[in-house]
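Heads up, one of the protein chains got dropped from this complex, but the rest are sitting where they should.
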Amino acid sequence: MSDIRIFDRTTVLLEKVLDLRARNQQIIASNLANAKTPGFEPSKLSFDEDLQNALQAERPGLRGREGTRERLENIHGNVARSGPSVEPDQEMLDLAENQILYESAVQMLNKKFGMLKYVAGEGR
Amino acid sequence: MNIFTAMQISSSGLKAQRTRLNVISANMANMETTQTPEGGPYRKQDVFFEAVKTATERDSGVRGEKGVREVGVYDVAPNPRPFRMVRDPEHPDADENGIVLMPNVNPMEEMVDMMSATRAYEANVTAVKAAKRMALKALEIGR
Partner (left out) sequence: MESVGLSSLIGMANAGPGPQEGQAEKGGRGFADVLQSSVEKVNDAQLQADEAVGKLHSGEAKNIHEVTIALEQADISLRLMVKMRNKAMDAYQEIMRMQV
């Protein structure tokens, strides 16, 4: 059967996603506020590839799973300049996507906690 | 990870764009003004933006996220473009050749600027709303 530990790797992933996306919000806000500031170069926070690598490199057995959690927890994302000037339309798109994925992560985290709480309450 | 920092940054954008809109309005209102307290016709004003450290960084002294800056208005200065020379002998401010010096304000330019400032303002509003919704959503965890 599944080894139902209290905080499985999906919960760790969702928490990490919330961290990263909150930081991303700052970066996008900064890009938008400085869209007309002469000489300002927009930045971008990347973490998709890091997350994918952490999730995929899993070997069977207990040791493999510990590795995934640590790998996930160590992800900090990468901030880099994303161009010579701000593209407001692209930033608006990033803003919307960031917000939607943040809110969906909260919702999914709630779902997982809800299931755990249900089982803990013996479902009576 | 401070969600309020993001809101602060967006609000600095709102303030900067509002200042810009005010200046544009003043320019447009004074398009035909030939007499000012300083003497001479009205001179178009320009707004200058710069990227500054966020309020969180300034207050706490701790370096924040890389590449994250607020925006500030560091100067509102008169535009050096020469005044327009318009031939209008009937005008009370015409000189001996019938030429009036009119403000160096170009209405089309101001309109385009105004649209750009409005759009930038709205973009920052959207960013504030997004940050606010995210913060409220995080409160729902476990509820």
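A and B label the chains in the order they appear, each numbered from 1.
Going forward, a contact is a pair of C-beta atoms (placed from the backbone, for glycine too) under 8 Å apart; a residue touches a chain by one contact, two chains touch by 3 or more.
Just so it is clear, the structure is predicted and the values come from calculations on it, not from any experiment.
Participant: Using the contact definition given at the top, list the shown chains touched by the missing chain.
Facilitator: A
Participant: Going by the touch rule given at the top, which residues of chain A touch the chain that is not shown?
Facilitator: So the residues of chain A touching the unseen chain are 1-2, 8-10, 13-14, 17, 48-49, 51-52, 55, 100-101, 104-105, 107-108, 111-112, 114-115, 118-119, 122-124.
Here is the rule we use: only the chains that are shown with their structure count from here on.
Participant: Averaging only over C-alpha atoms, locate the centres of chain A and chain B and give their separation in whole Å.
Facilitator: From the centre of chain A to the centre of chain B is 35 Å.
Participant: What does chain A use to touch chain B in their complex?
Facilitator: Against chain B, chain A makes touches at 18-19, 21-23, 25-30, 32-38, 40-43, 79, 81, 88, 91-92, 95-96, 98-99, 102-103, 106-107, 109-110, 113.
Participant: So in the complex, the part of chain B that touches chain A is made up of which residues?
Facilitator: Touching chain A: residues 1-3, 5-7, 9-10, 12-13, 16, 49-51, 54, 64-71, 116, 119-120, 123-124, 126-127, 130-131, 133-134, 137-138, 140-143 of chain B.
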